[in-house]
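The structure under discussion is supplied below as structure tokens; questions concerning it will follow.
A protein chain is absent from this complex, but the other protein chains hold their places.
A, B and C label the chains in the order they appear, each numbered from 1.
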Amino acid sequence: MYENLLSIEGGIEELFVDPDPDKARAAFRKKERGLKNKVTSVKEAVDLLIKDGDYLAVGGFGHVRIPSAIIYEIVRQGKKNLGLAGHTSIYDSDILASAGCMDRCDISYVVGYEIRGLSKSARRAFESKKIRKTDWSNCSLAWRFWAGSAGLSFVPTRVLLGTDTFKHSAAKTITCPFTGKKFAALPALYPDVGIVHVHRADIYGNCQIDGMLVSDSHLARASKRLIITTEKLIHNEEIRSNPSATVIPYWCVDAVVEVPYGSHPANMPGEYWFDDDFFKMFLEMGKTEEGTKKFYDEYIYGVEDFDEYLEKVGGFKKMKKLRAQEKLIESGS
Amino acid sequence: MYENLLSIEGGIEELFVDPDPDKARAAFRKKERGLKNKVTSVKEAVDLLIKDGDYLAVGGFGHVRIPSAIIYEIVRQGKKNLGLAGHTSIYDSDILASAGCMDRCDISYVVGYEIRGLSKSARRAFESKKIRKTDWSNCSLAWRFWAGSAGLSFVPTRVLLGTDTFKHSAAKTITCPFTGKKFAALPALYPDVGIVHVHRADIYGNCQIDGMLVSDSHLARASKRLIITTEKLIHNEEIRSNPSATVIPYWCVDAVVEVPYGSHPANMPGEYWFDDDFFKMFLEMGKTEEGTKKFYDEYIYGVEDFDEYLEKVGGFKKMKKLRAQEKLIESGS
Amino acid sequence: MISFPLAKGVVKMPDYNRLELMVCVGSRMLEDHSTVEVGTGVPMAATMLAQKLYAPSIIAIFEAGGVAPIMPGLPISVGDSRTFHKALMASTMNDVMETCQRGMVDYTFLGGAQIDMYGNLNSTIIGDNYQEPQVRFPGSGGANDLGSLCWKTIVITPMDKRRFVEKVNFITTPGYLSGKGAREKAGLPEGTGPYKVVTNLAVLGYDEQTCRMRIESLHPNVSLEEVKENCGFELLEAPEIRMTPPPTNEELRVLREEVDPEGYIIGRQ
Partner (left out) sequence: MISFPLAKGVVKMPDYNRLELMVCVGSRMLEDHSTVEVGTGVPMAATMLAQKLYAPSIIAIFEAGGVAPIMPGLPISVGDSRTFHKALMASTMNDVMETCQRGMVDYTFLGGAQIDMYGNLNSTIIGDNYQEPQVRFPGSGGANDLGSLCWKTIVITPMDKRRFVEKVNFITTPGYLSGKGAREKAGLPEGTGPYKVVTNLAVLGYDEQTCRMRIESLHPNVSLEEVKENCGFELLEAPEIRMTPPPTNEELRVLREEVDPEGYIIGRQ
């Protein structure tokens, strides 16, 4: 039964983040435990908490509930050599990769926009060897976050096995000591910085999210530093009146920024629908390098902050329209 | 780094449940997928879904949110040779063990009533070799449920290691293929029958729980059959109006029974407080075998069903008092 | 062996395009009262059509956590708010995939850029150099997870020699890998694997003994030869090859008016 114990197979690509749980514990030990007011600005959060070379994990689902304001600010501040967990990473990874902020990526889904097709700008970035790549599946990254949130160095799973996705991952096989069966051991993923956009948070960072969590509760816990943007700041009493709704506790959080419409052009469940026109424009402009450059000049470098960006993309009028679409309210016009 | 791969240490006690994930999958494959009305009675649920020799897992926290009506009915129907996950198992395991329904137990916590002290009746049962025992910790059982809910055969953890709890468990050590570090591998736990008391459920078995879930979302998923008792049946539309609140989906569930006050004498968070007088009486009666026999004769064999039991323990008047205590309402008298 | 008389050159009805055809045929594959984990794109439209016509009680599951929604419109993403609209549960990716891993999900419904005779799917790269490929596709997304863990994998994809290839550039998602028994040997759950491939020309299945792809039914006005010509590997033939019933007016109406009025899927021709 145990003859396989020593015959470990392994993926051949690079493991970007050390899964050692004791090193992670040493980092978590230093995190603030007290209830401190962590409210800050997008600019300051990115400036103070994201360093060149950091490995990032972004919450949401690529074009759903993503922290757009932080992503844009990372580009605006010209952060370099970032790593990224490309976990159903769509607009977020495209913006970072096409701007040249990244040099490595754990990929489960990039380049594609689901039914909107592929992004040319993302393809240019990811087809180049300037971004070192290691492939995974969506849930293998989600399980890697889980293993990190659980303070482990690995988790056994039954995915990846037998495929080139395994070969081009950094997973290894492991034999179950009870059944002798073969599993894919996935290394825990402890991002340097997690970034999550939520519906509501208090000043300490206790967060509520409506709808699917995707992997965000684990991603948030596994991250050594965590930036929260929130549609709304709420009073701590609201958190305490419904403690079952807290999906990310304050102790994971290092910065809280209130950014209404902070996920535009993404869908924010229950709040606003995709900005389809914007995505269409973005994918069209992305077809050429010049178009991409123009997009960044106009929508990122050309604005001071996210509020100015919102005005540029259509302001309150547009937001009202996206809200109506999300709420399934027929427009009168 | 891998010299330890073959030096597996293992606990010496019995592993009561097969952790083979493919055998579990074969059982789960047969479960009903359709939305069927599963509402039934306590009597029928126990009669049809619990067989002599089955291994049970009980939700809640031993004297908090436990499915008392089902526990009593198991005794009333004289089920035999049951196994139990004694996962913070207090009044539930005591009732089953003292009645002679059990012949094996994975123990993390039995016999004790937290600050109320030890139970003599439970001690008589668990100090006898009639119940075969294997020891664990609370979260090692919770993680074993998680591994079951995740369709695995094991999960690595950093508990139990170095102790007699490990020695008298059925855990094994495993070496991480990434770090070479030693972990305790816990075998997945797939109970034959899970039993969970919830605040609200619809007729299909979609469940909502207020407050802490303890391990119930995983316990429910890992169980091959699942009985739900609920304080209140609610319409499916209520479930659909707040899908984030569903903690156990209907497909896990085989029977739904509406049992108001169904956790008495336990605390039902948000609904009613412990019946302290009842626990005092139970622990006092349990001091002698005669007292224990008298308790069963009076409160279990001597009543037809849980409604009759509720009348015996004080009826609406008592329930109103326990509600007031839970709601922190000063009584007028 | 072919049980109906159709020859090449018969005039094709112009009243539906190949995506509409695939969506309609795909929608008939799903058993009512079963669980299906729905991939992005065409499978979403097929599942929604199935719910409206054939399998009102099918339980659609989406990898970001949505379970059994009543979809008010075609989701753009398998993680958007339509995938948990009036759902039975809005959960997490881990919960959904763990549900698949413990054997509770009957079908998964996927797309794919390339497929081989064993149903192995490539959605990662074209080219030999992984770090510098000719084309970078999205990668697995949830496809590897779902194709590994669900009992039966249904693929919907149009058919041509560039897609149906002898050897895929990269096995993103496991089919039967190198043939019978290979999945189990690799460690994948027992008894899982490819089930059907819905294309614009035919419905394909798998030979039980060899796990190789075979032709099971031909779409209206499509000949066996045409199917073979559009496939880069040798296709086996089922003992009896049927004719796929053409899309019905009802299917097309519901698809065009209710499922995808904006033409996100069926307008991509």
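Keep in mind that, in the parts below, a residue touches a chain if its C-beta (ideal position, glycine included) is under 8 Å from a C-beta of that chain, and two chains touch if they have at least 3 such contacts.
Everything quoted here is computed from the prediction, not taken from an experiment.
Asker: Can you list the shown chains that the absent chain is in touch with?
Answerer: A, B
Asker: Which is it among B:Q208, B:N267 or B:T292 that touches the chain not included here?
Answerer: B:N267
Asker: For the chain left out of this view, which of B:D164, B:D277 or B:E298 touches it?
Answerer: Residue touching the chain left out of view: B:D164.
Asker: Of the residues B:S140, B:S153, B:Q208 or B:T229, which one touches the chain left out of the display?
Answerer: B:S140
Asker: Can you tell me which of B:H63, B:H197, B:K224 or B:H264 touches the chain that was removed from the display?
Answerer: Checking the options B:H63, B:H197, B:K224 or B:H264, the one contacting the hidden chain is B:H63.
Asker: I need the residue numbers on subunit B that touch the omitted chain, in ascending order.
Answerer: For subunit B, the residues touching the absent chain are 13, 60-64, 86, 88, 107-112, 114-118, 123, 126-129, 132-133, 135-140, 142-143, 146, 157-165, 168, 173, 181-184, 211-215, 217-218, 267, 269-270, 273-274, 326, 328.
Asker: Considering the whole complex rather than only what is displayed, give the residues of subunit A touching the chain that is not shown.
Answerer: 21-22, 24-29, 31-35, 148-152, 204, 206, 221-222, 239-241, 243-244, 246, 249-251
Heads up, the rule we're going with is that only the chains that are shown with their structure count from here on.
Asker: Central chain, going by Cα centroids?
Answerer: A
Asker: Determine which of the two chain pairs, B-C or A-C, is joined by the larger number of C-beta pairs in contact.
Answerer: Counting C-beta pairs in contact for B-C and A-C gives the edge to A-C.
Asker: Would you identify the chain whose Cα-based centre sits farthest away from the centre of subunit C?
Answerer: B
Asker: Can you compute the centre-to-centre distance for subunit A and subunit B, using the mean CA position of each chain? Integer Å is fine.
Answerer: That gives a centre separation of 37 Å.
Asker: Could you tell me the distance, in whole angstrom, between the mean C-alpha positions of subunit B and subunit C?
Answerer: Once rounded, the distance between the two centres reads 41 Å.
Asker: Compute the distance, rounded to whole Å, between the mean C-alpha positions of subunit A and subunit C.
Answerer: Distance between chain centres, rounded to whole Å: 28 Å.
Asker: Can you pull out the residues of subunit B that are in contact with at least two other chains?
Answerer: 21-22, 151-152, 243-244
Asker: Counting only residues that touch at least 2 other chains, which ones in subunit C make the list?
Answerer: 66, 84, 90-91, 94, 101, 149, 189
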